[in-house]
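Omission of a single protein chain aside, the complex is shown with its protein chains in their original locations.
Chain naming follows the written order as A, B and C, and within any one chain the residues start at number 1.
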Amino acid sequence: MNLELSEEDKAFQSEVKEFLETKLPGRIRDKVLLGKNLTREDIVEWQGILNKKGWLAPNWPEKYGGAKWTAVQNHLFDEASWQAGAPRTIPFGLNMLAPVLIKFGSEDQKQHYLPRILDGTDWWCQGYSEPGAGSDLASLKTSAVRDGDHYVVNGQKTWTTLGHYADWIFCLVRTSSEGKPQEGISFLLIDMKTPGVTVRPIILLDGCHEVNEVFFDNVKVPVANLVGEENMGWTYAKYLLTHERTGTANVGNSTAALARLKAIARQQMSKGKPLSRDPYFAARLAKVEMELEALKTTNLRILVEADSGAAAGPESSMLKVKGTIVRLEINDLARRAIGTYALPFVSEALEEGYNEQPIGPVYANAIASEHFNHRKMAIYAGSNEIQRGILTKTKLGL
Amino acid sequence: MNLELSEEDKAFQSEVKEFLETKLPGRIRDKVLLGKNLTREDIVEWQGILNKKGWLAPNWPEKYGGAKWTAVQNHLFDEASWQAGAPRTIPFGLNMLAPVLIKFGSEDQKQHYLPRILDGTDWWCQGYSEPGAGSDLASLKTSAVRDGDHYVVNGQKTWTTLGHYADWIFCLVRTSSEGKPQEGISFLLIDMKTPGVTVRPIILLDGCHEVNEVFFDNVKVPVANLVGEENMGWTYAKYLLTHERTGTANVGNSTAALARLKAIARQQMSKGKPLSRDPYFAARLAKVEMELEALKTTNLRILVEADSGAAAGPESSMLKVKGTIVRLEINDLARRAIGTYALPFVSEALEEGYNEQPIGPVYANAIASEHFNHRKMAIYAGSNEIQRGILTKTKLGL
Amino acid sequence: MDFKLNDDRRMLSETLDRFLRDNYTIDKRHEFAASPEGWSRKMWQDFADLGIIGALFSEEQGGFGGDGDDIMVVFEALGRALVVEPFLPTLLAGSVLAEATGEAAALHLEDVISGSKLLALAHGEPGARYTLEHVETKASEDGGTYRLTGYKSVVLGGGDANILVVSARTSGAMDEENGISLFLVDPKAAGLSFRPFGTVDGYAAAEIILDNVEGELIGKKDAAYPLVEAAYARAILAVCCEALGAMEVAKDLTVEYMKTRKQFGVIIGKFQALQHRMADVLIEIEQMRSAVINASGNLNSTRKKREWYASAAKHMAGTIGRQVAEEAIQIHGGMGMTWEYPVGHFSKRLVMVDHLFGDTDHHLARFIELGE
Partner (left out) sequence: MDFKLNDDRRMLSETLDRFLRDNYTIDKRHEFAASPEGWSRKMWQDFADLGIIGALFSEEQGGFGGDGDDIMVVFEALGRALVVEPFLPTLLAGSVLAEATGEAAALHLEDVISGSKLLALAHGEPGARYTLEHVETKASEDGGTYRLTGYKSVVLGGGDANILVVSARTSGAMDEENGISLFLVDPKAAGLSFRPFGTVDGYAAAEIILDNVEGELIGKKDAAYPLVEAAYARAILAVCCEALGAMEVAKDLTVEYMKTRKQFGVIIGKFQALQHRMADVLIEIEQMRSAVINASGNLNSTRKKREWYASAAKHMAGTIGRQVAEEAIQIHGGMGMTWEYPVGHFSKRLVMVDHLFGDTDHHLARFIELGE
């Protein structure tokens, strides 16, 4: 075994670092590092810069714009991006829809949609969850009834992240009620501007608008927007679950967050010493750092193995569970670190152009609200309970 | 509310303290405090002393020898006994059989058996669990078939604590296979000297002989040894579960163990300071002490309420779960406290008359083996999983 | 020993519970918190008229309560409704005031109890973290008049008080217990400025900057530390009780949700993994209740015992509060993440309580020190 990076990977790492140093706009970086709200334009701008470099969709096949990165390179880019304060790219089109289109879509669909994802023409959102179908996704009810060369879609999706920014939504819809619930689901692409589509905000407990309800009232969708075969949508959705893993463990995100936390802990004073030297805080920090160091290796072991062609497995469930635990623990320490200044919350200070002096240290304002917002990580994309269930079946054989 | 003891209780507390100081044999106390093995004779001796004082079965009705103690007094006695290093009294006859006999037994049975429990003539053990019936006790199979004025008993009991010391065993046996499993169970008293009864030791993972398997091969038991009605045994056994709670939370035991642990932590040195001042050890100690201080109050709240005639409830499940967690955590800290000297184990040093110098501090030898032995607490008398199940049903209504 | 409330407290409890049930739904609470002041003057007057403020003070202080049991009853109920009105600053500043001055206090407290005046204690500072002895704000005497200069941070109710009680150093070094004194300060006094804000969980507070502000010394000069510590012990008990009330509701809402939310064809309450976690939550809340009873029962005990049990309760409010908050959100799933559904607000309060009057680790260290 060998934990050292190869010369090639070291060169790649330097290239990424230099790219981020020179190309990431400082205005955007500062927002990310201070937990301020990014606008749609900020994200589109950054994705455009990445696209120009050819790094927006590194894992797509080369002919569609991919970069042929190895698992290690994906990891290095992820880590460096978080560290530098780059915004995350929006995964719905890039990492969730595109692999499905590439694997199961028609040539026309690929030719049409993939470039528009890359160049920012289409912002995609995901229409999976419904009010009655969360963890039990297969029980979804939004229906698509064939009517000539259209489907007529009725129903409701929920938890639609950044749906209010989106041009298009890819949906799991029910096209049949025969057989097992999984067997009657299709994968459909819907233009958000189609009459009958309504987006309604859901305010989260931190007061922010990030997710939405999306209602479909007799929405006419061309049959050409069906991906793959009718009633095969469940298979396509499951394919995704085992496909994209780079970010599952949140390792890059957690590494950057931990570094910032340590900087805060060195600045905060506790009984005349830096908080980082308070034995109890230091112990909490050390424990999460040990976990993260191990998780980095767990993550790379799994990614490298998957890269080498080993079957994609349920290991991503481990990464999801431990990754969220570590990430959320870092948030918990961050709110502890800032003491009483976790309490004040000036929501306007999260917006661009806020110029007043902050209440407390400049890094403090977003910490508590982010702490609450991030609890979603243990819930979305298959809650940690669902992941433990998957591990039970697949790895324990129970 | 008021946390102070009444004058009457304070007087009682002094009386108990003085009794223990003057009447508890030093030889027995030293064994208890050093975790050495008590012989059958040691226990019989101490129970005799208690009986002479009228304190062996304080919770029996007065006419059978009870002392009319309140819940608080029971608690005070329990706490003081552990603190002083008194052996625990053996509960099988005193606290498990006797309440059933008193509530459901015939007058003859009470007259015959109760005095013999008090004066030490009969040592009782409990025949409930079977190899296939642990948590799921109602699935027990040991059968008692009526044949004239006898039952013929066949089957096997297991985990029979101190069965190798016992004169008698009270058993749950199957007298009917009709209806629900619970409905065909009877409560039977069996003389261990009856032909066909075989006791076989089970060695626990600490190497000690404490529990047994008991086999019944065509054992003839007089019908007069049936308690109450045939097929009503489950009701009697359940009655017990809600009857005796004083020791469930292990509060007295844990308080004494924590005091000893603190004494050890003051003696053990770590980097030039007493271990009690090591921040991490001190934190572990503080956390368990906070838990125990709260548990004392939880325990008294529940006991006092039960005393005042409120219905006996599932609260003992809380006491069992939290009580074992606290007790086992104290053991875990004890093994940490003695550092490398947790490793040596000289089993002969647990026996009376061992005179060699110990390996390491005198208090260290029994700590690790006791740590492993005590894991049973979270398993026996309804595992913590069973208790959580009871709480789910009764207190959460799920 | 006796673990029952007496008849007066039982009545107080029932009155307050009934009032809150009828007048303080979660929607009302959001409405009050979102109003310009961040709480409701009308509700405050109603609370005063019901005697809830008076219940926090003893008869000799002009109230008709003031015991640990009173604080328990009142704040547990307030916690169940997530009441945003300034009870904590009233208790904290009122306790200090009552002990620091004799007759002057009585006059002020009378107005506080009647609801016509508001108090706040400006004690914490940016460099203090959670220690009570760290006071940098200076008071200098000039011809019998004291003038205060310094910065007071996250002063609960600080933006709304009619009378500020401000601690300042009259002697001693920055971290010394000796040398701290208390002053009455008029919030309209020259040199005083405020930066009011809402906390992330919906309560009103302010930063207060003092620049050569006139203050009236109350109590013994240099000797305010014990008063401040004792007042904080009462506030710790109060906020632990609030947390206990919030825990109970978070648990009940979660269990209710488990009975109605179906996934995979059954109510999620049938999933044993969730059942056992909620059974643990149940046990921990009982432990929290006991910790609160211990803190309450020792409020008038020796300083050491009072502070030891207060620190134990606050530490446990931190750990158990976190557990309850996280389980409540996690078991609710997405619903727990929304503003609309109540449970998330209880979770927020439970986490943020850890940042009031010393967090989990602060009180762990303190418990250890006091136990040595």
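Keep this in mind: contacts are C-beta pairs under 8 Å (C-beta built on N, C-alpha and C of every residue); 3 or more make two chains touch, one makes a residue touch a chain.
Just so it is clear, the model here is predicted, and its values are computed rather than measured.
Touching the chain that is not shown, out of B:Gln109, B:Ser129, B:Thr142 or B:Ser316: B:Ser129 (per the contact rule at the top). Residue A:Glu291 is the one among A:Glu45, A:Asp167 or A:Glu291 that touches the chain not shown. Touch with the chain omitted from the figure is made, among B:Ala259, B:Leu343 or B:Val362, by B:Leu343.
Listed here are the subunit C residues that touch the chain not shown: 271-273, 275-276. Residues 129, 132, 134-136, 139, 158-159, 202-207, 268-272, 275, 278, 280-281, 284, 332, 335-336, 339-346, 359-360, 368-369, 371-372, 375-376, 378-380, 383-385, 388 are the ones on subunit B that touch the missing chain. Although one chain is not displayed, its contacts with subunit A can still be listed: residues 1-6, 9, 72, 276-277, 282-283, 285-287, 289-291, 293-298, 300-301, 304-305, 318, 321-322, 385, 387-389, 391-392, 395-398.
Operating definition for what follows: only the chains that are shown with their structure count from here on.
A straight line joining the Cα centres of subunit B and subunit C is 43 Å long. Inter-chain spacing, taken between the CA centroids of subunit A and subunit B, is 53 Å.
Rounded to whole angstrom, the centroid-to-centroid distance between subunit A and subunit C, based on C-alpha atoms, equals 38 Å. In subunit C, the residues that reach two or more other chains under the touch definition are 364.
Listed for subunit A are residues 280, each touching two or more other chains.
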